[in-house]
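What you see is the complex with one protein chain gone and the rest in place.
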Amino acid sequence: MAGNTFGTLFRLTTFGESHGIAIGGILDGCPAGLLMDIEFIQQQLDYRKPGQSKLTTQRKEEDQVEFLSGIFEGKTTGTPIGFLIQNKDQKSKDYSHIKDTYRPSHADFVYEEKYGNRDYRGGGRSSARETACRVVAGAIAQLLLKEEGVEIHSYVQQVGHLTLLKEFQDIDFSKTFKNDVRCPDETVAEQMEELIKSIKKDGDTIGGTIQTLVRNCPIGLGEPVFDKLHADLAKGMMSINAVKGFEYGSGFCAPEMKGSQHNDEFIRTEEGTKTKTNYSGGIQGGISNGEQIYFRTAFKPVATIMKDQDSVNKEGEKKTVKGKGRHDACVVPRAVPIVTAMTALVLADHWLRSKTSKL
Amino acid sequence: MAGNTFGTLFRLTTFGESHGIAIGGILDGCPAGLLMDIEFIQQQLDYRKPGQSKLTTQRKEEDQVEFLSGIFEGKTTGTPIGFLIQNKDQKSKDYSHIKDTYRPSHADFVYEEKYGNRDYRGGGRSSARETACRVVAGAIAQLLLKEEGVEIHSYVQQVGHLTLLKEFQDIDFSKTFKNDVRCPDETVAEQMEELIKSIKKDGDTIGGTIQTLVRNCPIGLGEPVFDKLHADLAKGMMSINAVKGFEYGSGFCAPEMKGSQHNDEFIRTEEGTKTKTNYSGGIQGGISNGEQIYFRTAFKPVATIMKDQDSVNKEGEKKTVKGKGRHDACVVPRAVPIVTAMTALVLADHWLRSKTSKL
Amino acid sequence: MAGNTFGTLFRLTTFGESHGIAIGGILDGCPAGLLMDIEFIQQQLDYRKPGQSKLTTQRKEEDQVEFLSGIFEGKTTGTPIGFLIQNKDQKSKDYSHIKDTYRPSHADFVYEEKYGNRDYRGGGRSSARETACRVVAGAIAQLLLKEEGVEIHSYVQQVGHLTLLKEFQDIDFSKTFKNDVRCPDETVAEQMEELIKSIKKDGDTIGGTIQTLVRNCPIGLGEPVFDKLHADLAKGMMSINAVKGFEYGSGFCAPEMKGSQHNDEFIRTEEGTKTKTNYSGGIQGGISNGEQIYFRTAFKPVATIMKDQDSVNKEGEKKTVKGKGRHDACVVPRAVPIVTAMTALVLADHWLRSKTSKL
Partner (left out) sequence: MAGNTFGTLFRLTTFGESHGIAIGGILDGCPAGLLMDIEFIQQQLDYRKPGQSKLTTQRKEEDQVEFLSGIFEGKTTGTPIGFLIQNKDQKSKDYSHIKDTYRPSHADFVYEEKYGNRDYRGGGRSSARETACRVVAGAIAQLLLKEEGVEIHSYVQQVGHLTLLKEFQDIDFSKTFKNDVRCPDETVAEQMEELIKSIKKDGDTIGGTIQTLVRNCPIGLGEPVFDKLHADLAKGMMSINAVKGFEYGSGFCAPEMKGSQHNDEFIRTEEGTKTKTNYSGGIQGGISNGEQIYFRTAFKPVATIMKDQDSVNKEGEKKTVKGKGRHDACVVPRAVPIVTAMTALVLADHWLRSKTSKL
């Protein structure tokens, strides 16, 4: 299995290389009768697209999604939703200099070893351009989840050493997309923007983290044992280009905590059974418990830098490579809609899966 | 899909509750002709079993694995390997006090909501007892990987605030199982042991982390896009009870790093193309590159504590619960063989998957 | 993928060889809250078990199913149902004479080629003994379907040249299990019995067909394109040992028919929209339409005969083989509960799958 399908009941299969004719996908298993809000889907894509601000790569792509099937008279029909995004600004000439040389911390070397050949134009299939298809399918998943009242909020929490330290209840999520860096706090956003610009000027890149909060998730999503809800969320996030770590709830703070601190005691409220604290991150035993789900995804700095680096070519000869082309200095601003999309894909899939848990 | 199967070609399906008659599994897809080293498999189980030291729960289980099929004349036949582990020391009486009350940070509440009922004896399916089956299958995966020269080393790196800070090259992995805490450094192990004992005496529990190192992994394991090698490792680890976070390579340090620091330049050595540094953690673009793979898994403190906690029952009435029974004060010592098992399952699966990548 | 799992949401995975310690399986995905009628399940197994009449092999097996998990207080819990059937009357000595020689029309040769070795005791995994596990899971599927009012009737329609020609409405299905041959017509059953006995006396074997009728199947089961309901039924039946053909509705008569004869016109009745005729066999476009589903499964004669046959051994030397052991002269009487089981597995799976077709 070649791994280009995600999900079990709500299933996305994608295709496409960075510099091919088009990228696209098939979303299978979306229930019939869902109203397609094309504008919402395109907006999610726009949040991801290159060239949208000074912070992002200047590759120009309209990234207009074209739906080919599965929608009739404005609603899903229950049949597979096929969609395409054309690659317009391909400029594959830019890449001839790395045809035979492996770019450090890129997938060039491993593709060559695994497949015996590679599409060297812009990284081919290993390019993050592929994630545009996830955003399309994830937007449809969001439409499905909205019917249940589920809200997903992702935002840039950290760029380099700069971190937004606010609690969720103090964050105004309507501000996230009001700045180019996708941080819902004007002051911190401005600092992050300055940092990215200075890093870029230097020809370098920088990492960051994205925080995600899910509100109103129904109780009971997630399967015990292997397909725990957080295990599938982890897989979804870790499958995004450049991601190096995932934690939910107490995460990497948990190892230092005692059970008496960490346990979330149950209380009865007007809304039903709730927990006093939420170190569990809204998931217990792999199953959503109705509390807020939250997790954090860590991104490494973009591998393409405008500096000379040592490398070797296919023949093992020493070479120097230096990024040309148009690249992001920090990936997290454009990754926000991708993280949201993967979250929505996981939740929509588990929501459908939960329909047959009991008689 | 109810999520009791792990893997695509090397597939483990498990069953069993903590206090049922037996737990067990079916391992499907193991190639024919593999020599079964039953002693090795049992040893892995022994490293996980309860009651093995003063640090672990005093539940007494022999945890003797019984193979029922798929092995003939000492070798695998290519047909499914069925196996059983009896539950001998079930003592389900211990659990009647929590029949109707939800234990904080356990899965009682979510099971009840999801399934409309639950096996309240010792957590039923949500108990970590289920992981014994993973250890059996993971040990077979290790036997398969050993044929390729792959080595997997997991060890306790952190308990509470105590952390082993040694570099891999300075660690003697033969020492890991020489102490009860499974830390390959006598001094730190002793401190960790003292900490766990004092926590236990207090009726409390503590978290920890496990570090894993994989050596000699063949180049080319992992599929681009969704089934990246580290995405499947993340899912595997996050599916283990009590895990809250996963990071590989530079992990949560990556967000603060610059590309010029983080990139692993290629060099040519006698062994072929290698990288100077290894922030990538042995995986680039989701595919193993032949360098050391390393990752870290964070565990929360065990939820069962010997202290009074507030909770509610099915009817929403306030109740007090306090752990009885026999429980671990820290889960990481017994989790070491589980983490190794899940690592082996992921690698064996991807090794088989890699066989059809090219003509 | 080694192919020991059947179904997508209602999933059976099996293990076990004819002469191993035990055979068994894991049924994953059965919804919680289903009342287990153990007697019914055991009865289905009894209909399949060897040694039950003079018509069947004299191998003595109690075939008592033992449930190990997934059932609590008489109901399914939603967790995997593990079960075992011991192999008591193994007598593996019987098989040493065919250790190195390939029995004609058995799987000995292909197993040896595929796996590089084989468990030669009674055919190992290729033995129809494995189907006992299907009967267990299929009986649980029947319990689930009964809640929806679905009825499945399978019976022996043909043995050799003898065929029961009655229309469904003229058949009293309560008679099927009242005779050893499992044909719901005393006169034809008697003739079939005589035929099988005379064939057996001669050391030979004979083929047959099983007809299946499903009543009250809900409308809407089956997925368009690849997982059409009849495509999955075909796969289910063809996966049973000794099956050579499958047809549903008009089947192999359809090629000679005209559209004007074959089309099932719609009419409105008190029960809703129905069809006048039912050449479609209750399935249109791969989806159940509420009419009776019917299909026919063709079985070849059992390969083990008590006559000398030419063969070769591993080294390619000419050998003579002759069946010893205890074998059926005709497989269809014992295959009736197996065909019913596979039908139930397919329908239960598609019933669960249909739950997410629309909002």
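Descriptive notes on the structure:
Letters A, B and C mark the chains as written, and numbering starts fresh at 1 in each.
FYI, contacts are C-beta pairs under 8 Å (C-beta built on N, C-alpha and C of every residue); 3 or more make two chains touch, one makes a residue touch a chain.
Just so you know, these numbers come straight off a predicted model, no measurement behind them.
Residues of chain A in contact with the chain left out of this view: 1-2, 4-5, 8-9, 11, 13-17, 20-26, 28-29, 32-33, 66, 68-70, 72-73, 75, 77-82, 84, 114-119, 124-125. Residues touching the missing chain, restricted to chain B, are 9, 29, 31-34, 78-79, 147, 224, 352, 355-359 (touch as defined at the top).
Although one chain is not displayed, chain C still touches it through residues 1-6, 8-9, 14, 102, 104-107, 109-111, 113-116, 125-126, 130, 158-161, 199, 204-209, 219-220, 222-228, 230-232, 234-236, 238-239, 241, 244-252, 254-268, 272-273, 275-276, 279-281, 284-289, 298-305, 307, 309-312, 316-318, 353-354, 357-359.
Just so we're on the same page, only the chains that are shown with their structure count from here on.
One inter-chain figure worth recording: chain A and chain B are separated by 26 Å, centre to centre, where each centre is the mean of the chain's CA atoms. Put simply, the C-alpha centre of chain B and that of chain C have 39 angstrom between them.
Averaging Cα coordinates per chain places chain A and chain C 46 Å apart. Residues of chain B in contact with at least two other chains: 1-2, 4-5, 8-9, 14, 114-116, 125.
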